[in-house]
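Apart from one protein chain that is not included, each protein chain of the complex appears where it belongs.
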Amino acid sequence: MRLSLAEPNYLKDSVSIISELVNEAVFKVKPNAVELVAMDPANVAMVIFKMLSSAFVEYQVDKEVDIAINLANLKQILKRAKSSDTLVLELAEDKLKVQLKGENTRTFFLPIIDIEDKEQRIPDLKFPVSIKTKTNVLSEAIEDVGVVAESVSLVINDKVLTVLAEGDLSKAKIEIPSKGDTIIVSESPDTIKAKYSIEYLKKMMTASKVADDVTIQFNKDYPLKLDYKSVDKIFLSFILAPRVESD
Amino acid sequence: MRLSLAEPNYLKDSVSIISELVNEAVFKVKPNAVELVAMDPANVAMVIFKMLSSAFVEYQVDKEVDIAINLANLKQILKRAKSSDTLVLELAEDKLKVQLKGENTRTFFLPIIDIEDKEQRIPDLKFPVSIKTKTNVLSEAIEDVGVVAESVSLVINDKVLTVLAEGDLSKAKIEIPSKGDTIIVSESPDTIKAKYSIEYLKKMMTASKVADDVTIQFNKDYPLKLDYKSVDKIFLSFILAPRVESD
Partner (left out) sequence: MRLSLAEPNYLKDSVSIISELVNEAVFKVKPNAVELVAMDPANVAMVIFKMLSSAFVEYQVDKEVDIAINLANLKQILKRAKSSDTLVLELAEDKLKVQLKGENTRTFFLPIIDIEDKEQRIPDLKFPVSIKTKTNVLSEAIEDVGVVAESVSLVINDKVLTVLAEGDLSKAKIEIPSKGDTIIVSESPDTIKAKYSIEYLKKMMTASKVADDVTIQFNKDYPLKLDYKSVDKIFLSFILAPRVESD
């Protein structure tokens, strides 16, 4: 296996985003893409990552390889990459060998770790609503409601997405209509409302670094799915369990 | 009541400055201005704030209203305002409704709190000296003396303001003569000296954000008064009790 990236920032940013939610994970290096599917330790959020072979300047993979790695360690090493460096990934000495080639060549060896092989299956979800918008529209709405509460309700009604949060005393409401950069498609004439953790959403919002647009899908008391896509090179999705009201 | 601001930064900065000294306060919304007079919890400093109706693009006040509010909460919400947003303040549902209107409309509701109705009276102070200078001249002098001590003496002698501090071992002295941007007017031929807390002064220095000039007034073992004025829209004053030497 030998993978070379001329623009290390894609991988650097992706690993940084994923490491917000997951400590350890398995990269599946397949003939046509590098993939990762992982749950956060509390089993509340899933992250799905895919980087196509076309994103690499060199993509030499004879057979599929699983590379289990500590993401915090990998993030630390990738942080040392400058945008002008070429990044080379190989397996050597039972380790992941990461080379940053710039003025000088810096070589890092990261231990392959053991992860109990519970293959993560991506759940098959169906959603009645889909909202496509600019990543900053969603990020700012989450920041806004984060000022007053710890969980947020997303509400779709009459082609308007309402982001709603109530704290003990204060409350916040952002209305995002289907216009301009925001396109709301709903198959249901009814109001659809679901509640999610702001803490998790804030971590997911860091994905704004790799994409300009986000697709938001959810349903009543049902998981939320966020899809970020970067120029057909990187796909980053999050699935977040709902907070179901106990009243 | 309905007040609209086209430039939310004036209010945003003012609330941020006031919240350095005061946790909770009453905004008095009068027909011609919004006013606030409050003491810090230790009763050492008073802040006096006034924002004229002319600062607002819409100022609809039928009768005077008192709005008691937690300033830290209000500050957090105003922080979400972008300079391009229009800020609208109303009363609704027994709460203060704050709307930030930009690309999308974000609405916040803040609880009106109960504050024991001890109306703050602005003391009637007379000062023999008055120094008008650039805010950064005063701020930097306070930062300078903050390096060596916790309290500072202000001394007027022969048209020179001396900012003086002595720590256990080190000491610092800044001389600011009446020239250039600094105009010193003293009615007394004598040396006038008084001592104040640097910690409080540093908090007051954040008012540099809303004004370019500051007027400093004080007297021997007597309160200090700082006046900041922003283009006839905002008046922000501080009164600080002296530290009287016990020798």
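We just call them A and B in the order they show up, numbering each chain from 1.
By definition in this document, a contact is a pair of C-beta atoms (placed from the backbone, for glycine too) under 8 Å apart; a residue touches a chain by one contact, two chains touch by 3 or more.
A quick note: this is a predicted structure, and the numbers were derived from the prediction, not measured.
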Hidden-chain contact residue, picked from the options A:K28, A:R106 or A:R243: A:R106
Among B:L52, B:L91 or B:I174, the residue in touch with the chain that has been omitted: B:I174
Touching the absent chain when the full complex is considered, from B:V147, B:V231 or B:V244: B:V147
Missing-partner contacts on subunit A, residue numbers: 73, 76-77, 79-80, 103-111
Touching residues on subunit B - with respect to the absent chain: 137, 140-141, 143-144, 147-148, 169-177, 180
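The definition used in the following text is that only the chains that are shown with their structure count from here on.
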Separation of mean Cα positions, subunit B and subunit A [Å, integer]: 44
